[in-house]
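My questions all concern the structure below.
Of the protein chains in this complex, all but one are displayed in their positions.
Chain IDs A, B and C follow the sequence of writing; residue 1 opens each chain.
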Amino acid sequence: MFEKLDEIKVLRDPVHGYIHIEYKVIWDCINSREFQRLRRIRQQGSSFVVYHTAEHSRFGHSLGVYEIVRRMCNEIKDIDDYLSEEDKVVVMLSGLLHDIGHGPFSHTFEAISDIKHEIYSCRILEEDTEVHRALENSRRGLSSTVASVINHTHLNPILAQMVSAQLDADRMDYLLRDAYFTGTKYGEFDLERVLRTLRIKDNTIMVKESGVHSIEDYIMARYHMYWQVYYHPVARSFECVLSALFERMRDLTSVNPKVLKDITIFDDFIMHGVKPSLQSHFLLDENSCFYGFQKLMKHEDKILSDLARRLLNRDLFQYQDIVDRKTIEEVTKRTTDAGYHPKYYVKVDNVRQRPYQPLGDDRSIWILMSNGEVQELSEGSPIVASIIKGKNKADNKVFFPR
Amino acid sequence: MFEKLDEIKVLRDPVHGYIHIEYKVIWDCINSREFQRLRRIRQQGSSFVVYHTAEHSRFGHSLGVYEIVRRMCNEIKDIDDYLSEEDKVVVMLSGLLHDIGHGPFSHTFEAISDIKHEIYSCRILEEDTEVHRALENSRRGLSSTVASVINHTHLNPILAQMVSAQLDADRMDYLLRDAYFTGTKYGEFDLERVLRTLRIKDNTIMVKESGVHSIEDYIMARYHMYWQVYYHPVARSFECVLSALFERMRDLTSVNPKVLKDITIFDDFIMHGVKPSLQSHFLLDENSCFYGFQKLMKHEDKILSDLARRLLNRDLFQYQDIVDRKTIEEVTKRTTDAGYHPKYYVKVDNVRQRPYQPLGDDRSIWILMSNGEVQELSEGSPIVASIIKGKNKADNKVFFPR
Amino acid sequence: MFEKLDEIKVLRDPVHGYIHIEYKVIWDCINSREFQRLRRIRQQGSSFVVYHTAEHSRFGHSLGVYEIVRRMCNEIKDIDDYLSEEDKVVVMLSGLLHDIGHGPFSHTFEAISDIKHEIYSCRILEEDTEVHRALENSRRGLSSTVASVINHTHLNPILAQMVSAQLDADRMDYLLRDAYFTGTKYGEFDLERVLRTLRIKDNTIMVKESGVHSIEDYIMARYHMYWQVYYHPVARSFECVLSALFERMRDLTSVNPKVLKDITIFDDFIMHGVKPSLQSHFLLDENSCFYGFQKLMKHEDKILSDLARRLLNRDLFQYQDIVDRKTIEEVTKRTTDAGYHPKYYVKVDNVRQRPYQPLGDDRSIWILMSNGEVQELSEGSPIVASIIKGKNKADNKVFFPR
Partner (left out) sequence: MFEKLDEIKVLRDPVHGYIHIEYKVIWDCINSREFQRLRRIRQQGSSFVVYHTAEHSRFGHSLGVYEIVRRMCNEIKDIDDYLSEEDKVVVMLSGLLHDIGHGPFSHTFEAISDIKHEIYSCRILEEDTEVHRALENSRRGLSSTVASVINHTHLNPILAQMVSAQLDADRMDYLLRDAYFTGTKYGEFDLERVLRTLRIKDNTIMVKESGVHSIEDYIMARYHMYWQVYYHPVARSFECVLSALFERMRDLTSVNPKVLKDITIFDDFIMHGVKPSLQSHFLLDENSCFYGFQKLMKHEDKILSDLARRLLNRDLFQYQDIVDRKTIEEVTKRTTDAGYHPKYYVKVDNVRQRPYQPLGDDRSIWILMSNGEVQELSEGSPIVASIIKGKNKADNKVFFPR
């Protein structure tokens, strides 16, 4: 038996109404400094330059994922029956803590630094941290169990499927949350209906046949969020500038390790061969990054200071579709002629996405037909079947200063 | 110049916030008895048996279509520039009055009676009615001009496109309205965004390239509303019973014209070769139908009284997928063996729908690319391109008593 | 143990998301013809003339009250602990069925006919009806137990408090529902928060001190709904015409009982000294009323036909504030001079309302302070304390033809 709080705590949340907390270990993790740090990292690091209200943090998202997992445990009969109380607490904690290793502007940051947030999530759970102590105080070994769900090595596959797969609490929350905070409707889908149609069969979470329509809606919501929000060219422009700034810091530092002077927060992240400590990781949040940009804005290196200024004042790169190889050549020439260093001022970014890809196992969505048979989503839905046969949508752009 | 009201009238509407009325002729049409009658005909005659709150009438829908047309005229620069004041008043009236010829349970009713609501709409506009007088008092000939938009013979094709085509005020309003009143989210799409991206080119309403995503969303909304609401088997079951009731009335009447006795409201609609008068059409609304069912419930013909009772008390037919010809044979045998007359008690209903079909002209959605070219929607959208190549979704069912 | 359904049934509802049905007796009652009849009676008989989308029926409201009661039983710990399973089923049924005796345009109808819907609710429960059989089949005596909650004679006072008191499921649902279907925001309040703060003490439902703000909000929501919706002068105008029509029918009938000819549905309701049978009550719904108005519109009595026409075509009376006795005199003179019979064409209607009145017992809202003391709402809330000392808001108007 896990210790319960005297009274259920509730946190107001616009996406879910309330977040309900019943177990003490959940509450203790929320109050740990590592979890509180998620307030200082935006859920979508670059979307706020497109949708000015997309300022919501990973803190709220993590609570939201926890809440969806909690509801799955309590409201979906098959899951309620299938999981022990320990499994339930473990999977709720996994939902809550799955993003705890994220750094600022994760997408960009991971691309340039080879730091994977999943690894830091597990380190934060298993090394000497407040959240680690909260977990171990509740039950010895709990931190490793939670980590095993997050890195998909837990023996019970249902747990990881609930947290991160194709139809999981992580995606469900971020689609709804990003839709709410951007003010777009694209990410909306019928969460109640999706939850009501989940079943377990063959150790796999499936959707009842009658729920196929709400899944199609969810698939399309995801697709539209990618193109309208996550892959919006202005957000990608912010990421290009950010990426250029980090390259420049790295290039300067490799020549002269002292070049950044009193700006120490980036040190562990730009030096080759250094693996940032948990303490460095803890200190690098979006607040300290923006403070760093302020400092860099006054740096004597013109490229550094210009790129930092661009991030702070949202004076981003413009962009152009890449028609063929010549586009890039022409842009590079033009930009160089204008006096810009093309390494930092010409950035190519290609994205492509399709609404759904049936990859089998956890990477597919399975439909439980009324006759008891199991079909992969693209068999059960004519819409999805059409879509996976169609072309991927792609968007290839080059970014450069105005 | 058309006469304006002293002050703009506003009607509260949950879908659009407010309906704004500026012209006297619009207000007079709303107050005509033919338009007020639309309060007594539900927008979706049979959906209330599935979604208990789908009780909204064609009155609200007609106001909603008017409001969208009004906004198109005022807020879309291309349309504002393209249309004269007269055109604008005409198209607003066409939006308002396009459904004025509808009878109760239109879908079913038209299928069994060969009465087309478009014909009655034009008759109501052009013959001696209150709405006709309101139009002619405003401007001589106005009633025919409005009728010509409704029956697609007006010389300016933009007007009919605004009211009823592929991307028109009629569909936009009913998707949003039916979504609101059923409480489903499926029909929602981003009306503001769609309106903002409409343009006129080559005498055709088009969508700016940047609006393709919101159109994809609209197409999917429509698709899901069909399957979740309009083609819901329980609603179709209601329609099967209704259809059986009318057949039975017709069959009995052809033997003995007096058989319905004091229930006169259906007379004009069930006698072969009779074209209902406007007065009969006016009197036949859903209120009088349900009153008629109450009376029929006490009729001595057991089939009539049973079918009427089923409609009133929502004791509908159950249903089964048609796998092959045998399904129908077996159901017919079973039902006949149970003592039911199969002509009225075994009903086959097949529906099929695809999200979008590019048929050219007004029946396609056209995309105005940023380079000035024009593409059909399925060229401009990989999703739609996939979908039109896929299979139609179909649902073939047989309905019979429990 | 009450029999449960094989699977929980859910009905989509825009106000509550879903209505959840677990017990067979609930489902059977919903499917009874008396409950299905509630689809044919609007929740607010006259609001649709002001808010054109206020077309929702008592059927949806009854389901909504049931759902709130069900949530109270399951989600409020004090109530869950306090009630037996039998109590819970009884109180859910009472919520579901509390309005089953309502007739069309209840407010007006009861005023002119001395028929109280509470009496018919109990008769429908206890006499030979489908709903009676559904209750008795589930448990002998259940119909009387439910009736005793509805007429406030059940020994456990909590049950009636849950269904109808000052802070009850009935009011909570209709405020939210009427707000949704009119499209106004006035009736909105935080249902989740109110439910979360309910407690039981001294056999009374109370609100935790921390919930006072949401109760103030609820009180104000009610106040605003009264003035913006229920007491809207145009709705009252409809009721005046309706009331005049019934008076005229009654006056003519007392002279000549055959005067209405083939319009029989009103008979039981306009003859002096007649107590309508359950069958007459069953047949008189808003559909048959409107059918009756159509018939009356062609009656030879000019007053009857004019009043019926006004109801059908929404050609209502206009109105004027009553400043002093002279206002009525002048209006009467003017109307009489214009050739109208003042008995039917001059109608005085005075309404007054205050947001809250502390009357003690079930008619007060009680606050459970954090120190365990109990306060009446107006002691615990400075806002409410101010309001009950202020003047009542009143609105006295006279209605007459344009």
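Definition applied: a residue touches a chain if its C-beta (ideal position, glycine included) is under 8 Å from a C-beta of that chain, and two chains touch if they have at least 3 such contacts.
Since the structure is predicted, the reported quantities are computational estimates derived from the model, not experimental observations.
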item	value
Option from C:V10, C:A111, C:M220 or C:I322 whose C-beta touches the chain left out	C:M220
Touch with the omitted chain, as defined above, among A:S113, A:N156, A:S288 or A:Q353	A:S288
Which of A:R12, A:K77 or A:K333 contacts the chain that the document leaves out	A:R12
Selected residue (touches chain absent from view) among C:E22, C:D78 or C:E188	C:E188
Residues from chain B at the interface with the omitted partner, ascending	10, 17-18, 192, 196
Footprint left on chain A by the chain that the document does not show	11-15, 17, 31, 33, 36, 39-40, 48, 51-53, 55-57, 59-60, 63, 180-184, 262, 283, 285-288, 290-291, 294, 312-315
Contacts of chain C with the absent chain, listed as residue ranges	184-186, 188-190, 213, 216-217, 220, 223-224, 227-228, 355, 382-383, 385-393
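Everything that follows uses one rule, which is that only the chains that are shown with their structure count from here on.
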item	value
Central chain of the complex, centres being mean CA coordinates	B
Farthest chain relative to chain B (centres taken as mean CA coordinates)	A
Chain A-chain C separation of Cα centroids, rounded to whole Å	50
Rounded Å distance between chain A and chain B, as computed from the means of their C-alpha atoms	44
Touching two or more other chains - residues of chain C	17
